[in-house]
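Every protein chain but one is kept in place in this view of the complex.
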Amino acid sequence: MTLPAVFNPSTTHLSWSDRYQQVRSWSEKICQPLETEDYVIQTMPDVSPPKWHLAHTTWFFETFLLVPHLPGYEVFHPRYGYLFNSYYETIGQRHPRPQRGLLSRPTVPEVYQYRAYVDEAMKALLKEIGDRPDLKPLVELGLHHEQQHQELLLTDIKHILALNPLRPTYRADLPDSPPPTAITDRWLDYPGGLYAIGHDAEGEDFAFDNESPRHSVYLQDFWLAARLVTNGEYLEFMQAGGYSQPEYWLAEGWALVQAQTIQAQTIQAPLYWELIEGHWWVMTLAGLRPLNEHEPVCHVSFYEADAYARWAGKRLPTEAEWEVAAAQVPLNGDFPNGNLLEKERLHPAAAIATTRPDQLFGDVWEWTQSAYLPYPGFKPAAGAVGEYNGKFMCNQMVLRGGSCVTPADHVRVTYRNFFPPATRWQFSGIRLAHS
Amino acid sequence: MTLPAVFNPSTTHLSWSDRYQQVRSWSEKICQPLETEDYVIQTMPDVSPPKWHLAHTTWFFETFLLVPHLPGYEVFHPRYGYLFNSYYETIGQRHPRPQRGLLSRPTVPEVYQYRAYVDEAMKALLKEIGDRPDLKPLVELGLHHEQQHQELLLTDIKHILALNPLRPTYRADLPDSPPPTAITDRWLDYPGGLYAIGHDAEGEDFAFDNESPRHSVYLQDFWLAARLVTNGEYLEFMQAGGYSQPEYWLAEGWALVQAQTIQAQTIQAPLYWELIEGHWWVMTLAGLRPLNEHEPVCHVSFYEADAYARWAGKRLPTEAEWEVAAAQVPLNGDFPNGNLLEKERLHPAAAIATTRPDQLFGDVWEWTQSAYLPYPGFKPAAGAVGEYNGKFMCNQMVLRGGSCVTPADHVRVTYRNFFPPATRWQFSGIRLAHS
Amino acid sequence: MTLPAVFNPSTTHLSWSDRYQQVRSWSEKICQPLETEDYVIQTMPDVSPPKWHLAHTTWFFETFLLVPHLPGYEVFHPRYGYLFNSYYETIGQRHPRPQRGLLSRPTVPEVYQYRAYVDEAMKALLKEIGDRPDLKPLVELGLHHEQQHQELLLTDIKHILALNPLRPTYRADLPDSPPPTAITDRWLDYPGGLYAIGHDAEGEDFAFDNESPRHSVYLQDFWLAARLVTNGEYLEFMQAGGYSQPEYWLAEGWALVQAQTIQAQTIQAPLYWELIEGHWWVMTLAGLRPLNEHEPVCHVSFYEADAYARWAGKRLPTEAEWEVAAAQVPLNGDFPNGNLLEKERLHPAAAIATTRPDQLFGDVWEWTQSAYLPYPGFKPAAGAVGEYNGKFMCNQMVLRGGSCVTPADHVRVTYRNFFPPATRWQFSGIRLAHS
Partner (left out) sequence: MTLPAVFNPSTTHLSWSDRYQQVRSWSEKICQPLETEDYVIQTMPDVSPPKWHLAHTTWFFETFLLVPHLPGYEVFHPRYGYLFNSYYETIGQRHPRPQRGLLSRPTVPEVYQYRAYVDEAMKALLKEIGDRPDLKPLVELGLHHEQQHQELLLTDIKHILALNPLRPTYRADLPDSPPPTAITDRWLDYPGGLYAIGHDAEGEDFAFDNESPRHSVYLQDFWLAARLVTNGEYLEFMQAGGYSQPEYWLAEGWALVQAQTIQAQTIQAPLYWELIEGHWWVMTLAGLRPLNEHEPVCHVSFYEADAYARWAGKRLPTEAEWEVAAAQVPLNGDFPNGNLLEKERLHPAAAIATTRPDQLFGDVWEWTQSAYLPYPGFKPAAGAVGEYNGKFMCNQMVLRGGSCVTPADHVRVTYRNFFPPATRWQFSGIRLAHS
């Protein structure tokens, strides 16, 4: 069976300098509505303060490009390496992640100065990039790294604002969800057989190391839902006692539901749902809104997604099934119209009637039933930059397809996102499958 | 490619009554060397007191066979259902697992009375089993369940005794390791292609629900080490600084090594290793012994196994690779001679020179790089007894092949054992693979 | 104002050998009703396994008397010093307290052998004590130390049995509470002025170091309740919403009530109370009994005692007030008739009509509002044995008067017991005072 070439739209028609400038400016555009105070705090260990994201992505370019490759470059501040290293053990000691919110300094203006300083130096380096083709993969990686953090910026900003009892609004001008046109779901069927999935590392297109190598998998016949599970459908699960019946839950998920319910008596709904005088509301980046039953359910953990699927008599797809289905979407079809970051909706939207799978890209990351493991023959990228994706191949689950806060330029058919199964603050939702 | 039929030796030549009696008596035989006090304590949440194992396996027969199927049966004690239920949510409330060691009552003699009472009733029920073929799968399940707990009994007894500063001996009469005959390892190669793995649920042979359905997988060419990694080889890893270099470790494993080292300054070796005046000793069921470099390394976590493999430039096998290799071992070959429970060695033994893969069955459970996930089309067993294997398909890794404390009658080519990756108190070791 | 001499009954009419034998045999008498399994477990960090108490008190004689003073004495086991040291830092390393219940060995018979071995050696040493007057204070200290652990033995045995869902009985033959004769309470008044309290270290009588020196205190006029607060009175506090109104509680106590209520929804009554089908029951050493409203309330924390007093518009007494009142009780009055260990009631009993303060000695330890601090001029006992009482003079409250499990020979007017304010497993109750 022949698959179409991996679909990978990009901004490669731009010069390196322009691409660099365009990607970097998006990070600052995302932070533009923030108050200074919003940049500083860390509402849980998974969240990083926005100013940390702005500085860390800058540190990446400074550390992996400027210091080794721009002659005469001097670091902006000798301690920033300690403060803004995220994970890279071989680069040296680093500030503990759960303590990122304990740092009032550097101030927000100082962080922006840091960005400007590094951008200036990068401009100089990128002028020479024609003579330094070896640097292109690193610049590409730095840009994709920055885009990852753009998604995290919005995810973390939402958490920072949603936890505040004042329920502040990030942007009041975000559009409402479009009217739904596909109330009922449909099943799309895919024949079993041998398929190739993953990224061909020999190709030109960028992909993270964990997407390679491209390899064969054998799949059995499967069916995939044409659209995402909606808030209304999830509400049925809740009303049927979904959160109080252990038979739907993995043991770890059930333990979590019970522990959290005992502590706060609230883990009876997705994150950011609030029951106010008998009506469900949802905290969004535009503030509190009444629950829209046609929008995809969002901010559920893998445990909740899995329990919902079991209750519905279905299951979650594997990542291979998802990729096979996504690879068949015509190139000019769904993808560019996906509800991704550039749409500036910043909230999942109701599905549109279609005969093709809808909402594969954008809206919400889709939990799969696949653990995040190395592909056969996986090799981490060389050097310290490879000290990332491969390190987390344990106790995490794969999510696919991007969300309403993912840059369109960043996601791919082969893109593997991964989070621990209890994660709820990501824009994560549910697509059903069955055999 | 044609695989041989699944290899599954059994004691089915025995009558049901005799099999029942034989399996049950092994549990008591295992406990025979214990002092009363050893039956009572729980040295960590994963460990259960031996008397709990004896009572819980009995409760299983009482609850799933006698109460529903033996007319007039009265439970031995009305509160034992609460005390000795392990996990089954649908059966009712249960005593919290971490508090099993807080129960001095029932006493050990009372637990043995409970066993005798249930055995007497089971004897009556099994007499009628010719007329009740529907009960056979439940009896079979109860016996395999008891065998699982026989392995856990020895694993937990080892922990109970090893944690005691007096380092007491379980059995002083256990044999020494045989002299090694295969110092150097060899690589056995397997061609890639489509293979079938898993248990055919239509067959006669018993298997747990998680081993089914039998299904196709596509494997790439791979090589498997002919024998297990030895203590001597693992010592080289340690001496090369394996426990202090993050590049060999998954992020979670490295965090654990650092946390535990800070706390106790001892997680620099497998569990049960002790450095005494410059020499390594190992706690065994026969007491402290000098480290034997030819024996397989044992009591390592998945993180340690994975770090060792990375240091060695290799990787762990997948469970499919392991099963394909194990299925090719001739029926009258390795298996009956495996170092399993009935050998009463109760400690892994050095490999024997061979042209076939050695030590596949027995000695130590072999960590694979496969997360414990449902096979395509997996369906849990019906009823409360199905409320087990499927519930744990998250954040655990698969181990294969049985250990020196696994009943020979219990393990199979398709058998999937599973534990969280940090687990060390199991008899778990390492076999290498590469692509 | 002249106070009567400190009241201190004793068994000094006995020979040292007889006293030693008498005290030691009481420990074994207390354990006589236990099953072997009961000796082994530790139901919370404050509780020690009964076999640990038996061995630790023995280790005290071995370490502080036999090793330094009996020529040719050889320790029973070289590792027991590590296992059975409780606190003494200068004596060497010790087994961590919260892990005492993780030790199945030494077995119970081995612990009794240890006792017999040490008793035999002590018998030899005590024969010579006429020539070694310097040893008398150490023997005295060892005997009082053993008596402290006799009280702890019964306190811990109660916890071990009460936590067991089978609610086993320690001794079925314990007597019921006598019928009450003093339903209403009365207030006894004491004039203010300068009083002397504490033990005169120059005297002959034994006291712990923390009871000295005898010193002057200035007290204002005060009133003391003639009897203890009863279960019935405490029930009124509960029914008036005592556990749900923060105004009665110290901040720490209220935080504890809320935290524990959230976790288990049960901290709404004293420890060991159970509400069964609308009726209150109390777990006792004779098993579950219906709540007797005339008996003193028992197993309350300092926080509960303080909240009850505040609700009642009164306060707890200071330790000086208590001692002044107790010192005025005629020598042949209340004390010998107190409900102490030798009465073998093992449960607090209803008060008897009287014009004197009743229940001062025995029944329950009475929480005072005094923090446990050094008396002016306090000096710890010399050597390692002094490494105890003074070490805990922080974050503990003083209790006075002994309980129904305190040896009569052990308690004194000047005796200062002390526990952290959250403690509930002690036989602790409430006497009111006001100014």
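Each chain gets a letter, A, B and C, in the order it is written, and its residues are counted from 1.
Criterion: a contact is a pair of C-beta atoms (placed from the backbone, for glycine too) under 8 Å apart; a residue touches a chain by one contact, two chains touch by 3 or more.
All figures in this text were calculated on a predicted structure; none of them were measured in a lab.
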*Specify the residue from the set A:H69, A:H95, A:K343 or A:H434 that touches the hidden chain.*
A:H95
*Which chain C residues touch the hidden chain?*
87, 89-90, 194, 215-220, 246-247, 249-254, 302-303, 369-371, 373-374, 376-377, 387, 391-395, 397, 421, 435
*Please identify, in ascending order, the residues of chain A that touch the omitted chain?*
35-43, 79, 82-83, 95, 101-108, 160-161, 163-166, 168
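The rule is simple: only the chains that are shown with their structure count from here on.
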*Distance from the CA centroid of chain A to that of chain B, rounded to the nearest Å?*
38
_Please tell me the distance, in whole Å, between the geometric centres of chain A and chain C computed from their C-alpha atoms._
60
*Could you list which residues of chain C touch at least two other chains?*
none
